[in-house]
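Let's turn to chain A:
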Amino acid sequence: MLRDVSLQVPAGSTLAVLGRNGAGKSTLLRILATLLRPHAGEVLVFGEALPRRGFAVRGRLGLLAHDPLLYRDLSARENLSYHARLHAVGLGRVEELLHAVGMSGRADEPVRLLSRGLVQRLAVCRAVLHAPSLLLLDEPLANLDPAATELVGPLIGREAGATRVLTSHDPQAALAEADLVLGLEDGRAAFLTSPDKVDPGAVKRLYA
Partner candidate 1 sequence: MRTALTVLRKDLLLELRGLETLPAMILFAIVTFVIFHFGLNRDTIDGQLAAGVLTVTLLFAAMLGINRLFVAEREQGGFDAFLLAPVDRSALLIAKATALFLFLVVLEVIAVPAFGLLLLGPSLSPVLPGLIVVLALGDVALAVIGTLVSAIAVQTRARDLIGPIIGLPLLLPALIGMARGAGPLLVAHASSSPPGRWVAILALYDLVFALLSYAVFDFLLED
Partner candidate 2 sequence: MSRLVIAVAPALPLHSAGKYVAGAYIVFLAMVLIYVAIMATRLSRTEREIAQLQRDVDAQRSARDADREREPVA
């Protein structure tokens, strides 16, 4: 449920979405990812109107959701190879990414045997496999320890160079990364400003 939310994210910048569970963060991401169709209102991604022009947008965005979107019975390598084929990406990219997140050694184990942290690393690989220019990141650092956070940094951090929309349980971390902050409360925009102008009290109220 989203209402009266209207904003623009310039290319290359980062929008942080704050709010409690159920405030509409994931809904916003799923709408941007063309997975949910908005009942009303206007959504433009790369200047293409959704949901009508969804096919023009798919393949240029990467979604990292709560659900890792990986098959539990397939190995890490098999999962990524499947997605690489769907996105018409060479299999060399799969090895490159597995190496980048330090999983080359465990790439042949079925995903169901991997720890939450390793699954999250894999999900990051899946989301950036096709080098998307828009990254939709729902709690990207969940289950990741500091070392792993550093590993995925170049893939989904500001260094990646993509436009990013991210949500986080930790408002301070999100504020540090963002160019623009959207506070959501029950599907409505509570505030929308730059990080240095955010009222700490307003953030606290969001999570109260």
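The definition used in the following text is that contacts are C-beta pairs under 8 Å (C-beta built on N, C-alpha and C of every residue); 3 or more make two chains touch, one makes a residue touch a chain; residues count from 1.
If you want to know what made the cut, all candidates are chains of the complex that A comes from, given by their letters.
No experiment lies behind these values; they were computed from the predicted model shown.
Colleague: Using the touch rule from the top, find which candidate among 1 or 2 meets chain A in this complex.
Modeller: 1
Colleague: Once bound in the complex, which stretches of chain A touch candidate 1?
Modeller: 33-37, 51, 55, 58-59, 61, 63, 65, 67-74, 78, 82-83, 85-87, 110, 126
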